[in-house]
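Removed: one protein chain of the complex. Kept in place: all other protein chains.
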Amino acid sequence: MSTLTWEWPGVHAAPGETSGEVSIEYSQPSESLKIFGFWLFLATDMLLFACLFATYVLLHTHTAGGPTARTLFDVPGFVAETFILLTSSFTSGIATYEMRRQRAGSVALWLVITMLLGMAFVGLEAKEFVDYVQMGATMSRSAFLSAFFTLVGTHGSHVSLGICWMAAVLIQVLRQGIHPQTARKVFNVSIYWHFLDVVWVFIFTVVYLTGVVM
Amino acid sequence: MWEAIRQFGDTYLMWKEGPLIWASDVLILLTIAGIVAVLTYFKKWKWLWDEWLTTVDHKKIGIMYLICALLMFFRGGVDALLMRTQLALPNNHFLDAEHYDQIFTTHGTIMILFMAMPFIFALFNIAVPLQIGARDVAFPYLNAISFWLFFFGALLFNISFVFGGSPDAGWTSYPPLTELGFDKGPGENYYLVSLLISGIGTIGTGINFIATILKMRAPGMTMMKMPLFSWAVLASSIVILTVFPALNVALALLLIDRLFGAHFFTIQAGGNPMMFINLFWVWGHPEVYIVVLVAFGVYSEVVATFSRKEIFGYKSMVASLMAITIVGDLTWVHHFFTMGAGPDVNSFFAVSTMAVGIPTGVKMFNWLFTMYRGRIRLTLPMLWTLAFIVCFAFAGATGVMLAAAPADYQYHNSYFLVAHFHQALIGGVVFGMLAGMYYWWPKMFGFKLDERLGRWAFWLFNLGFYVCFVPQYALGFMGMQRRMYTYPAVFGWGPLNFISTVGAYIMGLGFLFIVAQVLYSIKYGERDVTGDIWDGRTLEWSLPSPVPHYNFAVIPYVTHRDMWWELKEQGRTQELRPRPEDIRPIHMPNNSGRPFLLGVCFFVAGLGFVFAWWLLAVLGLLGVGACLLARSFETHDEHDVPAEEIRRYEAQLGRL
């Protein structure tokens, strides 16, 4: 293994020097750099959601005589979605944990479980949307519904993309095992997944729960 | 069949619209035919693909950004001259109202997003890795993607003129005017989709340069030893990451309104048009800092180099950059004081706006103090910097006038505002970009741009600038509103408008001199044989011009802020020459055609969204997905450059 990739590790210690401290996904400067880049992406993605939340909060009372949050939201549905997503965040965390122990088999297993939970979440959300639309609560019914479908739908499409990405990582882990590059990919897809959980916690709180109880 | 073609021609190619469209069609076809013919005749297709379209080299990407920026500067400039021609006389009908609307819209959008942005990215790419002692940016592949997303976004925006119709609701694109009910045409969709596509690319660039600057500096280069231009790029990139999502959200929501019948910004069903305006300016004001901070970085380099002095107050320069980065994000409401948000909101944003003037003032004085008792050389970069200081001081002063919320009710959307922001964006940004272009041109191409023609361009552009925009301040006070298509003679606005138009043409003449200067210098420009043609201070001047593709044969160890200058002073420049035994094989990123393909797919999808041709949109997006997946499964994207080859190349350059 070459010690220097073409990226000169500026503030990094040279590989090997701090080997006792860093875990495998950080063990090569080029991979560690990609993790940093991904954190930056998450930061900017968070601001994307910030703008959607601001729009939702501003418009959530603008129901134009149509269904309101209180009359529309299905409590068992969103509670189930919440617990499924929280559990999937935990299982993807276990995948990271197993990745650090370099157990490719268990990483694959926990990734599959995470993906299944993710699919269940997306399925429930799709069903929820279809139900609303059948009740006449479509995106063009009111500003509140436009904002609701866009905010929650953006999160849902993030989760769907995450599932596809996780599938790609899964195949690579199965084929190549765990080495610094695949480890970095498992780590990144996993923090992406946790990040989506962070966003969901706010959707749960700001959109659903306060929508129903206030 | 014939009928179908005619229908297509009328609807999409707008053949009924008259000579402006026909002339553009002919020009575009001739240009394409010319490019194809030249490439075929000189057998350059493979060269184009191998060396440019698939490149991930930051220097080449920088050059491509620069070429695009200059082309867009030309297009935006032509738009400006058309507008000024229309406004030169009262009751003029050189353009009809519809075309006038389209032209001020494309002028604004192109100048900000497709001229200023690629211009700053050109300088990011050309200078930053060389200044910090890196071999490329952090993510070269992503860098290429960013460029091609910008390129195809710009292409999509520009073809609207001859394919379906340009947007016509102003570069700010305020709803409800831009909602489907009032603006049916595809023009508005073009605006939204092309800005979204290039906006994604911009976020990629922001991520890339933060990672590059924070993680890839040469050993020994602590943050406080970093050149100020790189600091400015860091600041600008931070602003990009914080505010570009807001633009993308605003555009996407408006697009959802238009395509899927939602009610975010309509005036029915509870929509709130002001929320678009709010989100737009959450991005829009900091956007000014995104571009001007980079220009500030250029001025810092230029002033120090051409005064032969260390920059005055380096730490306060860094502190003010960071202060502007944060405070600049807190001022956006001053663009819509007249919304009537109430005294508390307006006061807060008035004060925060004025507060940005403080760190900017610190920077101004630092540049002046750097020049004080310096041995100043009036080269082209320095001339543009001096012109900036005068121009931007006025822009700042009129900016503070506009920031006073009660007074703003008087100035709002008048020609006073138009004059102010042109003074900030031309005097601040364009001058800075030109200074940067002249400064780093020898580094990019190995020759200097001709001084004499450059001085003609400089004086014409500057003179033209004041002749054009000073009358507009007065016109604003006389009640002339922006975006007016024509005006009656009784208002007495005629003479000042005429003077302003003359000024615009003088600026256009100045631009032609820049074009002449580039063409002349390609053949006769002074060749840069030392790599240090300006007697520079930072690491990029220690390299030969043009720089070898791997940048540094051996990564330097940095001990001083103005490393190269310090070594020259101490007669130790030999230390930055590579020693044969230190040269090791270098890992370099592979070229890839995928970023280009990804751009094509986004373009296809974009066209699908513009015309609601869903099949095309889905096909394009599938292509995007396929490109992303293919990248995910790519394992070897680097190659070794053998040490022997580097030794040979360095010896050829006379550096061994």
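Letters A and B mark the chains as written, and numbering starts fresh at 1 in each.
Methods note: a residue touches a chain if its C-beta (ideal position, glycine included) is under 8 Å from a C-beta of that chain, and two chains touch if they have at least 3 such contacts.
By our rule, contacts and distances are computed from a predicted model.
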Unshown chain, UniProt name, "ABC transporter permease", "Branched-chain amino acid transport system substrate-binding protein", "Carbon monoxide dehydrogenase medium subunit" or "Cytochrome aa3 quinol oxidase subunit IV"?
"Cytochrome aa3 quinol oxidase subunit IV"
Among the chains included here, which ones are touched by the excluded chain in the whole complex?
A, B
Pick out which of B:Met14, B:Val333 or B:Leu607 touches the chain that's been left out of the picture.
B:Val333
Just one of A:Thr87, A:Ser140 or A:Ser160 touches the chain that is missing; which is it?
A:Thr87
Listed in rising order, the subunit B residues that touch the chain left out are 210, 214-215, 238, 241-242, 246, 272, 274-275, 278-279, 282, 329-330, 332-333, 339-342, 345, 349
Subunit A residues that touch the omitted chain in the full complex:
1, 11-13, 16, 18-24, 26-27, 32, 35-36, 39-40, 42-44, 46-47, 49-51, 53-54, 57-58, 79, 82-83, 86-87, 89-90, 93-94, 96-97, 100-102, 179-180, 191, 194-195, 197-198, 201-202, 204-206, 209-210, 212-214
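Simple rule for what comes next: only the chains that are shown with their structure count from here on.
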CA centroids of subunit A and subunit B: separation to the nearest Å works out as 33
In their complex, what parts of subunit B are in touch with subunit A?
132-136, 138-139, 142, 203, 206-208, 210-211, 214-219, 221, 241-246, 248-250, 253, 256-257, 260-264, 266, 268-272, 275, 279, 282, 550, 555, 584, 586-589, 625, 629, 632-633, 635, 638
Okay, in this complex, where on subunit A does subunit B touch?
2, 4-12, 33-34, 36-37, 40-41, 43-45, 47-48, 50-52, 54-55, 58-59, 62-64, 66, 139-144, 146-147, 149-150, 164-165, 168-169, 171-172, 176, 181, 185
